[in-house]
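Every protein chain of the complex appears in place save one, which is left out.
Labels for the chains are A and B, by order of writing; each one numbers its residues from 1.
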Amino acid sequence: MHPILLLVAQRLALGLLLIFAASILIFAGTSILPGDVAQSILGQSATPQALANLRAELGMDQPPVTRYFNWLGGVLQGDLGTALTNGRDIAESLSSRLGNTLFLAFWAAIIAVPLAIALGLIAVRYKDRWPDKVISAVTLTTISIPEFMIGYLLIFFLSIQLPQLIMSLEFLSDGVRGWLLANLRFSSVAMMNDSMSLVEKIKSITLPIMVLTLVVLAHMMRMTRAAILNVMQSAYIETAELKGLGMLRIIRTHAFPNAIAPIVNVVMLNLAYLVVGVVVIEVVFAYPGMGQYLVDHVSKRDVPVVQACGLIFATVYIGLNLVADIVSILTNPRLRHPK
Amino acid sequence: MTEPLLKVRGLRIGATIHPPGEKSRHIDIVHGVDFDLAPGRVLGLIGESGAGKSTIGLAAMAYGRGGVRITGGTVTLNGRDILSTPFRDVRRLRGGEVTYVSQSAAASFNPAKQIMEQVTEAAIFQGKFTRKEAEDRAIALFRKLGLPGPDTIGSRYPHQVSGGQLQRCMTALALCPQPDLVVFDEPTTALDVTTQIDVLAAIKEAIRDTGVAALYITHDLAVVAQVADDIMVLQQGRMVEMGTTDQIINAPKEDYTRALVSVRSITHDEKTPTQTPVLSVTDITARYSGTDFDVLKDITVDLHPGQTLAVVGESGSGKSTLARVITGLLPPSAGQITFAGRPLSPDLAARSKTDLRELQMIYQIADTAMNPRQTVGTIIGRPLEFYFGLRGAEKQRRIQELLDAIELGKGFQDRYPAELSGGQKQRVCIARALAAEPRLIICDEVTSALDPLVADGILKLLLSLQKSEDMAYLFITHDLATVRAIADSIAVMYQGRVLRYGPKSQALSPPFDDYTDLLLSSVPEMRLGWLEDVLDSRKMESGGN
Partner (left out) sequence: MRIPLAALIGLIFTALFFGAALFAPLIAPYGMAEIVGDVWEPPSDRFPLGTDSIGRDLLSRLVYGGQTTIFIATAATALSFVVGSVLGFFAAVSGGWIDQTLSRFIDLIMSIPTLIFALVVLSVTPTKIPILIVLMGLLDSTRVYRLARAVAVDITVMDYVEAARLRGEGTLWIIFRETLPNALSPLIAEMGLRFIFAVLFVSTLSFLGLGVQPPQADWGGIVKENKEGINYGIQAALYPAYAIALLCISINLVADWILGRTTSLKGGRG
């Protein structure tokens, strides 16, 4: 077997191990910490009898290790348990929400990734000149505001102020204004149901996509810039310049092959970040995804739901990081062509 | 006289530097340099660091590295002023008419592409040859440069060939487009001495056979004397002297050139061994944890009080590991060390304060050997405090004594290492070792990062201190000229073993083992024709066998 395959297999095994360890950590985080779930659900006024009943129902009378393996056994068979608050099957409630969350993250990524790489390249091309400085100032600002606030800023300016602005533009004919209002309508609530067409769905989530794009764009662009600059400062780029090659050819044939791994790394890291950013954005736009579901049930102290959501988020996060690792192994010439 | 290929007039080069915490400012690197280079001739540019030699070399390609800009003068190549040529045309000349060989081929090759593609790229891109022609040329060049498997080496990736081979590939890369001029920028400096001679010979032959003109940049006069027709000596961006190689080497006119030529001519009379050695290393074997081979095998050497043992070897010979074993950083797996008549614990933690004090160490890179946040006074004062409990005025007096001993005057106490020159830094490191009043100092390549004249100063200082303080030195080096200058006895190391050990006069006289012979004969000598002599004699030997 080619040594590189062995390395990839090793990395995959490590990823699985990490997910397993993360499941232990999540379970431990909800079980061993001083908080008493039964007490927090029923409140301070609960009778000892009611507490004992609930504890038994939750299986709290069993040792934690047994409970963990029961839970893990269920998870492996696709059984995520039932929600404490409404008694529904968690896996069932999650399936459509997970789809919605991935839908949102997917479209944000489709826009953010190419944009970030393009801006990163522009910043490198015009390093220390005004395009670079403008880009870096704008990204610095977006990094400095929490995601949910960017969400409300956009709602305020795009879905509230913009229509008013259009209305006040009296030099436009009614027809033009009507057209503008109809087409520049940004919904502050991201509705989502199965009867909507794809275009309707995307229209409905325009604002959340914009927010998520802004949020990851800044990080991704900064890191892309750094990664490309790092490659461009290598001695072999100077060699290429001294061969008289043009800038584009240098970037295409000499910089790009060496920049793939760091850029993929940046992209994956930010996609992982995006998946987490989704949690908050879903709350802002009342989007029926997994993040909103998770946050709701955290306040309701519905531990089985929290565990299930936590595990899924962690798995996606670890998975994306794993992809970055594997790409950097596969593109490393030293590993691809061993001595 | 034929029209020169390259004509440089009044070349001035500046750079913008950004010192930390200060405003960026402009400095001049080259202050008006003139020279001509005729077709097919080789001009050596020589000088110490900061002389501006690489900058001048790159200016011949109208290229400035980093913030470097050409601020004045003309550079005429093939009758055309390339500094006022539009950038598009400059690009056509780079990689076509003039090419470049850098010091570090390992960094200059793109790790993600095969060697052949990179060697032929410029020739094809500049439209000089078709792919087929360029590849045939490359293979012929690989063969001429003595690369193993010339037909197939092009399909390898840079990390798959050795450093010396890659440096030859870089030469092939430069020669492939059939340029008129090649700029060689310290092409052999990073190589071991036995590899250097082969690469040097290959470069020289390739230059001769292709009839290309070259600028050969180096700090090593002995090296450039082997390949150059003419030599220009530079100092801090100004020309000191220019002449034929013969004139520069044999009849230098300027003091600075004379100093460069006579560098490493320190002589040192060998002392005879005394009865009891200060350091005895017996049957030492050692390996790094996690590895499965011994980096040191059965090392046995003695060092006598007040004398110098030079441990010579190339990279990977184990000479620095020997220093780690003696200092206790790497406990050996077998063997023992006796120091000042008492057994020395293999583990650093178990050594007495006296052992620690009497055995000091000086490092190759003085920059990293001193804490950048401590002043010279603190650096030298700490051993005084730590070993002798000196405080206050007494400590200050002693620090001043030590500064005097290393020939640094007053006012150095409060400076930080970053404010010192390379030679001054190394002197402070010597003072720190001296402060402990040691019996033995391990000197690990202490002069190899320094310019030759500065290195000479350090060696002279070490010799005079040895006389006055009666210390022994264990001197680790790859440089045989240094060995000749200071050693009383010599141990030649190769692949973890001591191949040859004895008093200097014996160790350096025949009969030699093969490796020592190779090593000794590979050290460039400051005379014309040395390279040919060595190659001839090697050919004869191999013919005789």
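One rule holds in what follows: a contact is a pair of C-beta atoms (placed from the backbone, for glycine too) under 8 Å apart; a residue touches a chain by one contact, two chains touch by 3 or more.
Just so it is clear, the model here is predicted, and its values are computed rather than measured.
Visitor: From the listed residues A:64, A:99, A:114 or A:146, report the one that touches the chain absent from this view.
Guide: Per the contact definition at the top, the residue touching the missing chain is A:146.
Visitor: In the complete assembly, which of A:90, A:272 or A:324 touches the absent chain?
Guide: Among A:90, A:272 or A:324, only A:272 touches the chain that is not shown.
Visitor: For the full complex, which residue in A:72, A:191, A:298 or A:326 touches the chain that was left out?
Guide: A:298
Visitor: From the listed residues A:94, A:109 or A:283, report the one that touches the chain absent from this view.
Guide: A:283
Visitor: Considering the entire assembly, which residues of chain B contact the chain that has been omitted?
Guide: Residues of chain B in contact with the hidden chain: 18-23, 66, 327-329, 348, 351, 353, 356-357, 359-361, 363, 365, 367-373, 382-383, 386, 432, 436.
Visitor: Taking the full complex into account, what residues of chain A touch the chain not shown?
Guide: The missing chain touches chain A at positions 18, 21-22, 25-26, 29-30, 33-35, 37, 40, 140-141, 143-150, 152-153, 155-156, 160-161, 164, 188, 272-273, 275-276, 279-280, 283, 294-295, 297-299, 301-303, 306-307, 309-310, 313-314, 317-318, 321.
Here is the rule we use: only the chains that are shown with their structure count from here on.
Visitor: Which integer distance in Å separates the CA centroid of chain A from that of chain B?
Guide: Here the centre of chain B sits 51 Å away from the centre of chain A.
Visitor: So in the complex, which bits of chain A are touching chain B?
Guide: The touching residues are 234-236, 238-246, 249, 253-254, 257-258, 331, 333-334, 337, 339.
Visitor: In their shared complex, at which residues does chain B touch chain A?
Guide: 61, 63, 65, 90-96, 99-100, 102, 104, 107-113, 118, 121-122, 125-126, 156-157, 159-160, 173
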